[in-house]
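Take this structure, written in structure tokens, and hold onto it; I'll ask about it next.
Left out: one protein chain. Kept in place: all the others.
Our next item is chain A:
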């Protein structure tokens, strides 16, 4: 992640959460937090508890983040922001927590002649993690048409091309889904399982081979021991933890999207 990307991310994050920028230039920014963001990020529950108990006037903190250190920023009381910085990762976590669930409607681009029907879609962005003693992630964006059951990939890319709004636009109505959300999720999960099954799993075979090799060494080591000591079993279990291939599917975010039907 480049410094300018970090900067852009941070600006968008705080703007989206209603904070104001007291100062912002190429080198640093000072942000006036809202009470809500102060509670989210600054880790001072006792202060907030005290204010709420006593009915005092809350004073949310200001945060100075330095994206390009120079002589000027050295004098500031601020935090350096780079890809590994704990603060950035806190913002990542916060964004994921606050951006998990959504429901949006498509806004027609030109005025409509009469009413327009919006079709329900279930969208889901997922990470598929392939793990053994190594790890790889695959990000997949899926969309399920809750009427026909059609599933498309790169769904999020398509959403980006449309104008979306949290309220149902005038002269639009939604078609009720034939597929309920719960079974929609199951269908997508099923799709993901199929997708995984079709993948190349050389990585897992190789991991199993490494596992077998180490296990053979271990058995050899204790070959002459009639009753295996406890550490044999501990080590054996550790080898399983180290090498056994496993796949986890976690959902980044997702939601309901009511979209105008397109021919494409």
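Here is the rule we go by: a residue touches a chain if its C-beta (ideal position, glycine included) is under 8 Å from a C-beta of that chain, and two chains touch if they have at least 3 such contacts; residues count from 1.
Definition applied: contacts and distances are computed from a predicted model.
Comparing "Helicase, Snf2/Rad54 family", "ABC transporter permease", "FtsW/RodA/SpoVE family cell cycle protein" or "Ion-translocating oxidoreductase complex subunit E" against the UniProt entry of the hidden chain yields the protein name "Helicase, Snf2/Rad54 family". Across A:9, A:48 or A:191, the residue that sits in touch with the chain not pictured is A:9. From the options A:27, A:62 or A:129, the residue with contact to the unseen chain in the full assembly is A:129. Touching residues on chain A toward the chain that is not drawn are 1, 9, 12-13, 15-17, 80, 82-86, 91-93, 95-96, 98-104, 125-127, 129-131, 133-139, 156, 164, 166, 181-182, 185, 189, 192-193, 196-197, 199, 201, 203-204, 210, 214, 216-224, 230-231, 234-235, 237-238, 241-256.
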